[in-house]
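One chain of protein is taken out of this complex; the other chains stay put.
Right, chain A next:
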Amino acid sequence: MTDLNKLGLAEARDLLRKGETTSVELTQSCLTAIDAAGALNAFVHKTPELAMERAKAADERLKGDDAPAMCGLPIGIKDLFCTKGVDSQAGSRILEGFKPEYESTVSQNLIDNGAVMLGKLNMDEFAMGSSNETSVYGNAVSPWRRDNDDAELTPGGSSGGSASAVAADLCLAATGTDTGGSIRQPAAFTGTVGIKPTYGRCSRWGVVAFASSLDQAGPMTKSVRDAAIMLEAMCGHDAKDSTSADLAVPNFEAMLTGDIKGKKIGIPKEYRMDGMPGEIETLWADGTAMLKDAGAEIVDISLPHTKYALPAYYVIAPAEASSNLARYDGVRYGHRATLEAGDGITEMYEKTRAEGFGHEVQRRVMIGTYVLSAGFYDAYYNRARRVRTLIKKDFEDVFAAGVDAILTPATPSAAFGLGEMTDADPVQMYLNDVFTVTVNLAGLPGISVPAGLDAQGLPLGLQLIGKPWEEGDLLNTAYALEAAAGFVAKPRKWW
């Protein structure tokens, strides 16, 4: 069989169960595709030997009756996840050469479910960025290009490597993490599906922390069904993460009926931004119509505090990051600057962190330090926390009024060109998160579903926001939207 790497999780799983292919074949196919896709710079640490070893073991397990859900399926893992004995450096120089002695809970869950890790995926440094351009490895590149244009485009960020790899069929699926939109925005930019589950659904143990109260892991896949399969394999209660929810994990795939008759879908007026491209407006309207046609009831809703979400996010996330990143000090692991005679501990910290962190990370550490400092704490951090409470309440009120899910655009635009934002005000880049950060602040599940192409042939995504712990229902709504949108476009292969 050729092009096994182009399969999704569900299809490959079914072929494996029927004995029509093997994990070794699937894995080999992906490894070949990865080797040919250096230009995408998606995989930054390849683990072919480990992959083949796990593939062989999976093939053995598949001979029995009790092979787990993802047995033998080759996937990529975002560099933010600590993977035992394998480089895990969060896209940062400061973790150069760091090979953890432990496996993150999420990646361990995937291993336990039989998944085969192909390697580690590119990302913005410490997951801070929306274009993958802050990575120490250099940016990942989107497999998509505008019609009649060779300009390289961003795969989005921070899970840019994951999005690029899935869209380019270098793997069947990948893990991502989402603090302000880092799964959903790259998914939208690359015509893939990405879900950020409810905060607490996936364990954060072993995932390099960016902003602890916002970080969530999730799958990035080629279809909603694949997202359901992989989310179920990734998530679950973990006693090692105090913020992990002790709730049973439903069979998400079994909930994909496509029947959304009578579901109430909210369209929030505050997401209609000034200067929003017409194509995004159209996409949103089309998506609304599709859900209506599928039997859902469409209601206009208001989430009044939406406009304060982005500023609140850019206070809370850097505040937590400034503290979370304090541990990268050159003392115990990772990069340490070469010191000069007479340098003391202060110089070691300053030089190490100046060399080890890129500019965006430094900017956010400084912002975070500032907003937490004496005299500014109440004006910034505490106020942002109050805003967060209000945003959460906006959603609670809407759900209490009977809304089942909320439909919004995933991003304010299609993918932009790499380097296009280099000289822009950082806030321009932050605006990429405008539709996604509210979901993180409220701790809700959100999914990006590819729903169409723009005039230049680039994918656009719609976001569905669900009720807490109702990922199954959310996935089903997304499944209906996916079916109605019928998005089948693939990037033409140029790499």
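Assume a residue touches a chain if its C-beta (ideal position, glycine included) is under 8 Å from a C-beta of that chain, and two chains touch if they have at least 3 such contacts; residues count from 1.
To be clear about the criterion, contacts and distances are computed from a predicted model.
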Query - Listed names "Aspartyl/glutamyl-tRNA(Asn/Gln) amidotransferase subunit B", "ABC transporter permease", "Glutaryl-CoA dehydrogenase" or "3-isopropylmalate dehydratase small subunit", with the criterion being the UniProt name of the chain not displayed - result: "Aspartyl/glutamyl-tRNA(Asn/Gln) amidotransferase subunit B"
Requested in this report: Taking the full complex into account, find the residue in A:31, A:86, A:172 or A:209 that is in contact with the omitted chain.
Outcome: A:209
Report summary line: Missing-chain contact among A:32, A:243 or A:288 belongs to A:243
Query raised in the report: Among A:24, A:37, A:51 or A:95, which residue is in touch with the absent chain?
Result: A:95
**Report entry** Absent chain, residues of chain A that touch it
**Finding:** 81-82, 88, 90, 95, 98, 100-102, 104, 204-209, 211-213, 239-243, 319-320, 322-323, 325-327, 329, 331-333, 345, 349, 369, 372-374, 377, 381
